[in-house]
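A single protein chain has been omitted; all remaining protein chains appear in their positions.
Let's look at chain A:
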């Protein structure tokens, strides 16, 4: 248990081992460990980002779906409107056409009636004269009584 040169020897050996460790062991192991830690951190971050991306994509997809649905509803709505509009237009046209036809038919009927009346009136005058001739057995001056007869005919 004497203190001797072993002390100095141990100091030298100690210094050599520490230097060897500092140059050839520590930096390599620490570098590998740090690199691995970074790699793991990157991987975790990437996974996190992918998760977020997925969430975002899903959100976007549902958004698009909703938009499409709304669009479709709008299109259907406008189509319905247009259809009813067309039907309404057609109805209006038909009604107008009908009215027009009715008016034309009435006008023709009136015309026919007037013609028939005119014709009848002409006939009535001569018939009345012929009738009166027969009743009176006398010749009536057609011209003299014409006014009278016409008055009668107009009363028809």
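Note that in this section a residue touches a chain if its C-beta (ideal position, glycine included) is under 8 Å from a C-beta of that chain, and two chains touch if they have at least 3 such contacts; residues count from 1.
Convention: contacts and distances are computed from a predicted model.
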item	value
Per UniProt record, name of the chain withheld from view ["Phosphate ABC transporter ATP-binding protein", "Transcriptional regulator", "ATP synthase subunit a" or "Sulfate transport system permease protein CysW"]	"ATP synthase subunit a"
Selected residue (touches chain absent from view) among A:15, A:61, A:107 or A:154	A:15
Touching residues (missing chain, whole complex) on chain A	1-11, 13-15, 17-18, 20-22, 24-26, 28-30, 32-33, 35-36, 38-39
